[in-house]
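The complex is shown incomplete by one protein chain, all other protein chains being positioned as in the whole.
Chain nomenclature is as follows: A, B and C, assigned in order of appearance, with residue numbering initiated at 1 for each chain independently.
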Amino acid sequence: MIETSPTSTFLDANELVINMGPQHPSTHGVLRVILKLDGEKILGTECVIGYLHRGVEKIAENRTYMQFAPYVDRMDYVAAVSNGLGYCEAVEKLMAIEVPPRAKYVRTVLTELNRITSHLLWLGTHALDIGAITPLFYCFREREEILKIFENYCGARLTTHAFRIGGLQYETYNGFEEQVRAVCDTFPGRLDEYEMLLTNNRIWLERTKSVGILKADEAIDFGVTGPVLRASGVKWDIRKAMPYAAYEEMDFDIPTGENGDTYDRYLVRMEEMRQSLRIARQGVDRLPAGPIIGKVPKVIKPPVGEVYHSIEAPKGELGYYIVSDGSTQPYRVRVRPPSFVNLQALDRMVRGLLIADVVAVIGTIDIVLGEVDR
Amino acid sequence: MADEQKKEEGAGAPAAPAGGHANPAAPAAPAMEPWDSEVVQSLRKSFPGVDLEAFSFRGQNLIIVPRESILPVAHFFKSELKFDFLSDLTAADYPQKEKRFEVVYQLYSFKRNERVRLKVPVGETESLESVVPVWITADWMEREVYDMFGIHFDHHPNLKRILLPDEWQGFPLRKDYGILQQDVKWVQENLHIQSGQ
Amino acid sequence: MPESILNGLFFYVLAVVILGGAIMTITRRNAVHSAIWLVVTLMGVAGLYLHLNAEFLAAVQILVYIGGIMVLFLFVIMLVNLDEAAKQRQFNRQWSLALICTLVVLVEFGFFLMRGAGSFAFAEPGQGALKPNTELMAVALFQDYLLPFEIASLLLLVAILGAVLMAKKEI
Partner (left out) sequence: MPFSFPPSIEPFVLPALYIVILVAVFPLIAGYIVLLERKVMADIQVRLGPMRVGPHGLLQPIADAVKLLIKEDIIPAKADRMVFWLAPVISVVTALVALSLVPFSKYFFVADTNVGLLFLLSITSVGILGIILGGWSSNSHYPLLGALRSTAQLVSYEVALGFALIGGLMVAGTLSMQQMVHAQLEQQMWFIFYQPVAFVIYFIAALAETNRTPFDMPEAESEIVAGYHTEYSGFRFALYFLAEYANMVVVSSIAVTLFLGGWLRPFPNVRLLDFLNYAPILAMFVLAFFVFLGASRERRPIDKMGLAGLGAVCALIGLLFLVPAVLDWVQGLFWFVLKVFLVLYTFIWIRFTVPRYRYDQLMRIGWRWLIPLAMANVIVTAIVMILF
């Protein structure tokens, strides 16, 4: 028999190192995962990130508070509204600005709609990763309807920069309420359609059940947040725990899972979309009249101090830690990106599974590389 | 380094007044109100020899913890005070201060539904004990702090650059690192361009 | 007349393919290339069967040897790193002795071929007698020689079980 080095063959044993990404159809961007394989079984993974690093936090230190606001949209670019909300609220907290109720309501409605678009994108690509091609197109059809609302509201569809520090820059357009209601009316039926395609599909069940399990205590230990945490059975949502915007006055439920597997995360996000619709409908139904922006000085110049403010972005806890030195530019802005933290749990979730599961798990964590790398 | 430690210990009287003498050397020190609560008291009781200062600003609470005792304090926060969730771990650079960096821990307790912020001043040449044994999630966050500030974490399982290339020179989020500055050598060697700007 | 020419042509072309393939198989350094040439050889043999109107045999030859065994061969070759083999010396020091032996065998072969040339006529394609080729095969296997056939298959089954037992690390 010929002598072979143990690392270079499949048979003798053991390890094949394969490079997944940064150019790969299903790493959702420029994520690079180095897989250590035994045949197709995963022995370990290492994520290599930073290919999309733009130094957002450094940029922040060289911009005024207002100037930096559009940059945050470019982090999680599928949930730009949420990013903007988090940043604006953090600065408002730093300056103790009171936001008028109308602005709060509009913010809530738009953020919830944004959560739906983000989840739709997740659903489409996640299903695509698992091999179901068609849901992607359905999801984009619905996403389009919501993006139209954004476009009508602020002129942009993706990187919206919808909010200003202290409130809103734009009053809602004519027909805003009707358009949101129309989405709320048609969307549940469409959701049922997706569920018909996937929820009870045997193949879908086999591919997602008991795949990428993250137990509740592990989830907390890994610091994962958002749907990933809730699917593990931890009923924690910042919208309920530490309400911001107008969430305190909204009536909605927090869906949770039991097993913390891919299927539960799927179910949780599907239910979250329904809950978001509920919130959006309540928001437009009770939309108060009044000013849309609070008392904001011409020059944003917060007092010396620091705040950490976090919101429940579609992907989890999105936190902003802002230190002010009393000048017009932030001294330090730290973004606590949910994707970055959630991605850390990938290794734990995929050990012992197969290559195909890695793809499913990456999809189910729902990362956006713009946010992971910042 | 040695005399810095001495200074810390000297200031660390058991019943240290929770007064606002937070590093008088720093001009940009935030003006904050002192904070006292059950959390602070139990902490003081458990760590009598440690100088802990507690503040509150805009309803957000923070505790300044000396560098040496971060690991036991972290353990205490997690197991005794049930702050089982490390939301965020980051740092900030204050070049004027005596201890240049502040490593910031944002803790959250599901049980109390309460946040608290720990701040650890760290000198430029000092290193800090890693809290990965307490919260696994600190792994990547500490790597990012190392990547951006060059603060070294002892006993970290895999302390290397995370966002920047492994061979990159310099730590971009330090205040003396200009926004247009970069590792020109690395860029030339790896991207084959004269300059990125 | 043209038909016999055609027959001859077929035979000789296939013979060249088979022999050439065989020679290439044993001379290639790369195991995958050897396997490919072996496939060519086996294809040639299948062609010969076809030429003799033994369609069933030809189909089975391809199905079993190429579609089954060669695929598994390639599978194993791909799994095992054979780059090392390519670097090693292909001929060892006993080649001169081996050459003499081969020559002796070759002479013997030639001798017997010369002596018995008469009995090496082309096999006649079985026309009418073997017409329902497949059925006759079935009758032979499943009626006339059922017991030997079953014994052979049992033997193979035992061999498979043994192989599985040996390959599996723990049971």
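Basically, a contact is a pair of C-beta atoms (placed from the backbone, for glycine too) under 8 Å apart; a residue touches a chain by one contact, two chains touch by 3 or more.
Predicted model only: the values in this text are computed from it and were never measured.
Enquirer: List the displayed chains that the omitted chain touches in the full complex.
Expert: A, C
Enquirer: Using the touch definition from the top, which of A:104, A:161 or A:207 touches the missing chain?
Expert: Residue touching the absent chain, from the options given: A:207.
Enquirer: Residue-wise, where is subunit A in contact with the chain that is not depicted?
Expert: Contact residues on subunit A toward the absent chain are 16, 18-19, 24-26, 40, 127-134, 136-138, 141, 197-198, 201, 203-204, 206-207, 354-359.
Enquirer: Mind listing the subunit C residues that contact the chain we can't see here?
Expert: Here the touching residues of subunit C are 2-3, 30, 32-33, 36, 39, 55-56, 58-63, 66-68, 70-72, 74-75, 78-79, 132-134.
Keep in mind that, in the parts below, only the chains that are shown with their structure count from here on.
Enquirer: My parser should flag the chain pair with the most contacts; which pair should that be?
Expert: Max contact pairs: A-B.
Enquirer: If you average the CA atoms of subunit B and of subunit C, how many Å lie between those two points?
Expert: Each chain's C-alpha centroid was found; their separation is 74 Å.
Enquirer: Once you find the CA centre of subunit A and the CA centre of subunit B, what distance in Å lies between them?
Expert: 27
Enquirer: So, what's the distance in Å between the C-alpha centres of subunit C and subunit A?
Expert: The answer is 62 Å.
Enquirer: Going by the contact rule already set, what residues in subunit B reach two or more other chains?
Expert: none
Enquirer: Provide the residue numbers of subunit B that touch subunit A in the complex, in ascending order.
Expert: Residues of subunit B touching subunit A: 28-32, 57-58, 60, 84-88, 90, 92-93, 104, 106, 110, 113, 115, 117, 135-137, 139-141, 148, 161-165, 172-173, 175, 177, 179.
Enquirer: For subunit A, which residues count as touching subunit B in their complex?
Expert: Result: residues 49-50, 53, 55, 57-59, 61-62, 93-94, 96, 220-224, 234, 236, 241-242, 303-308, 310, 317, 319, 321, 323, 325-326, 331-332, 334, 336, 340-341, 344, 373-374 of subunit A touch subunit B.
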